[in-house]
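Other chains dropped; remaining ones untouched in position.
Chain IDs A and B follow the sequence of writing; residue 1 opens each chain.
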């Protein structure tokens, strides 16, 4: 074995990757925003980024308009009707003030020229951030792909773990 | 030094492990479920998994029945009486509906043939997931080992950090 093939072998086994994964579990405005700021920052530094949206985090990916679906159980209908549709309707984790909090937060973001949530999501997509919607959570809550925004992948925890195994930063938000 | 001993040395220092650690801090039904789904998924992929239960996360490990204990301060008695005993009594982080939420969520899980929490915990144990109860949190809250389910280890943050140092995915839930 030559030295150069040794290094190739090492590279295979011990490569220091710069993939990042973020599980977006919480559907709160501030936490989803933090997730997208980290994802956009990492993508801007040329990292591969995987965002895995599960449970309440899926609400951030819902289309704003109501979408007709079929085959939901009555419980699923109630749950999906009560859950917020899209980033504009998420609550704050603190100081929500019955829904006024997120609007105030967004106004403060505008004052400070921080990219609004909609643009953060669009930018993540443009930068090639992989956005996976957790298929098991969607089954439980009765969310259908047609209710979510375009450009998503649909997969389960094994797919997340595969990406996380290649990453050097893995966060649960 | 021969090439083979070189590689042994490398393995010692730079081994890419597939251990995963999960700190289960939050005692909410949905977050504990997410933790066990990830743990079971990783264990199914032959990873070593350490779950470190601390603070409210310990409630997921409590026995359902009341257990007589001695030596608790009056404050600890109040706290442990008010904290939920076992996974069946945890609340949802959103849409708890005064306790109805977790029951509805479990019914939706059954409808979709998702393993119920009890089975997720049993499966994690069968797959050899290491479950550590944080001894410092137990001291603070006055929880005794006899109040928790069998098969746990009892250790502190140093033990968690030791496992995390060997892992390539570390989550705080």
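Keep in mind that, in the parts below, contacts are C-beta pairs under 8 Å (C-beta built on N, C-alpha and C of every residue); 3 or more make two chains touch, one makes a residue touch a chain.
Quick caveat: nothing in here was measured; it's all calculated off a predicted structure.
Shown here are 2 copies of a single protein sequence; counted across the entire complex in this file, the number of copies is 3.
What we mean here is this: only the chains that are shown with their structure count from here on.
Remark: chain A and chain B have CA centroids separated by 24 Å (rounded to whole angstrom). Those residues of chain B that touch chain A in the complex are listed here as 3, 10, 14, 16, 18, 30-31, 34, 37-38, 41-42, 44-45, 47, 93-95, 104-105, 107-109, 111-112, 114, 168-173. Residue ranges of chain A in contact with chain B, taken from their complex: 1, 6, 10, 13-14, 23, 25-27, 54-56, 73, 75-76, 79, 82-83, 136, 139-142, 156-158, 160-161, 164-165, 167, 170-172.
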